[in-house]
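First the structure, then my questions, so here it is.
Apart from one protein chain that is not included, each protein chain of the complex appears where it belongs.
And then chain A:
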Amino acid sequence: MAAFAAARSSRGVLSAIKASFNTFANVKHGLAVAPIAQSHLLQHARWYSVSHLSVHERIDRKRNAALVGGGQKRIDAQHKRGKLTARERVELLLDPDSFVEYDMFVEHRCSDFGMEEDHNKFPGDSVVTGQGRINGRLVYVFSQIMDQAMMVGAPVIGLNDSGGARIQEGVESLAGYADIFLRNVLASGVVPQISLIMGPCAGGAVYSPALTDFTFMVKDTSYLFITGPDVVKSVTNEDVTQEELGGAKTHTAVSGVAHRAFENDIDALLNLRDFFNFLPLSNRDPAPVTECQDPSDRLVPGLDTVVPFETTKAYDMLDIIQGVVDEREFFEIMPNYAKNIVVGFARMNGRTVGIVGNQPKVASGCLDINSSVKGARFVRFCDAFNIPIITFVDVPGFLPGTSQEYGGIIRHGAKLLFAFAEATVPKITIITRKAYGGAYDVMSSKHLRGDVNYAWPSAEVAVMGAKGAVQIIFRGKTNQAEQEAEYVEKFANPFPAAVRGFVDDIIVPSTTRKRICRDLEVLASKKQTNPWKKHANIPL
């Protein structure tokens, strides 16, 4: 099975660090390892038949060979590229001494083009796989063990640094890819899947990260593309560098393929540990609750002045989010893509929540194609993994224009609507200012089964803003300023929505944190199911 993933780096550079493996025999989870190792030993009887060594000696020798991977030369080469070896990465990612490796004895079985030569064979070829702990919680690293991860209910993290298919292996490597894809798909919504791209990832291999829930990249040393710059040049005659085509900047700001990028291998792995703490282990586990030192009834006086008096003036939704959540800690997802919507994870009284907020600072916070898709995917992740969703609304509507209409804003906007409507996790919504038109409906409104919907005194729930509305209602009439004032008096406030029960309460902004924490406690036992179906048909 290992034959498919010709991970150049890992083939070359299995680390020489033995610390974790000296304790290998003592590891409590070692049970799972033995049968797998056994089966591979049998597969590779050919190699051992020419040996004079005892089985024990051979195991030791192989294990040691696996630990140094492709040899010191290749380790050095990897380091020279500013990257760590697969084993170093795993060691940094996981709690000390918690890694239990599987398939250490796997080698490729390719016998063409000289690949059968012993010097081209490396135990633990291509990938380092196993399980370990992050802050004490179980995680599976890389993908072969996905079946077990699903069975046990633990997230899978893939650290991708691969040159692509081993061409010498032919169709076998393609089959290998498809195996992985299928497992990614089947695991989707069962256990969280995270890909960290730490080197090149090209061709078919890119679809594995694409199928996982989150894709993170390392700046300057990782690339993701279907076809590289050479092929691009020969087909479309475009001159483009690897970095421009599929670097971290491109995918986090332009394509929206990756969710975040980090400075280097170490930063990425340490951030990944931090991120992991937000996630439940599987769809059968509740959102994690960590110890919280931030008082749940803390008032946030700054929120009373954060929304400017002029309804057209921008403010930063992050100021609100950071003020409300525990310790101002907000792990933003896709911070550089579709910035008119903000999504990410935070904690309320220690419990993981998903935050969605319109960003008035960018494009007035209106919804467009990219922000709808960004929001929808995030909402669906939260719903799949029992993470309550808190939505901050300041939305003047959907972005008008031909580029949006031609691009299918109707279809894409529907995704966000669909995601919010379908979600059965606790949903709390705070309207901070504008909630206009269809966008109001979409943003986790009461009508889409919002559990608790609040409005700040600055909220305006209406079909549209006063100016536009008056121009339509009183078309051609002269005293529009007067009509506008009347409209503002009638609609530019939270009362029309409140009297109809579309908002549950108008709250003092500084009490927002207190209210949300209290509501989440109540909603912790929420049970809601959608009608039985094979699966819904979200407008893709």
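Operating definition for what follows: a residue touches a chain if its C-beta (ideal position, glycine included) is under 8 Å from a C-beta of that chain, and two chains touch if they have at least 3 such contacts; residues count from 1.
Definition applied: contacts and distances are computed from a predicted model.
Enquirer: UniProt name of the unshown chain, from "PIGS transamidase", "Propionyl-CoA carboxylase alpha chain, mitochondrial", "Cdc23 domain-containing protein" or "Sesquipedalian"?
Expert: From the choices "PIGS transamidase", "Propionyl-CoA carboxylase alpha chain, mitochondrial", "Cdc23 domain-containing protein" or "Sesquipedalian", the unshown chain carries the UniProt name "Propionyl-CoA carboxylase alpha chain, mitochondrial".
Enquirer: Touch as defined at the start, partner being the missing chain; which of A:L281, A:I409 or A:V452 qualifies?
Expert: Residue touching the absent chain, from the options given: A:L281.
Enquirer: Write down which of A:L303, A:V395, A:A455 or A:A469 is the residue touching the left-out chain.
Expert: The one listed residue touching the chain not shown is A:L303.
Enquirer: Looking at the full complex, which residue from A:R137, A:K339 or A:K361 touches the chain that isn't shown here?
Expert: Checking each option in A:R137, A:K339 or A:K361, the one touching the absent chain turns out to be A:R137.
Enquirer: Among A:G323, A:P396 or A:G465, single out the residue that touches the unshown chain.
Expert: The single option touching the absent chain is A:G323.
Enquirer: Provide the residue numbers of chain A that touch the chain removed from this figure.
Expert: Per the touch rule, chain A residues meeting the hidden chain are 28, 79, 81-84, 88, 91-92, 95-96, 98, 133, 135-138, 220-221, 263-267, 270-271, 273-275, 277, 281, 285, 288-295, 300-306, 309-310, 316, 319, 322-323, 326-328, 350.
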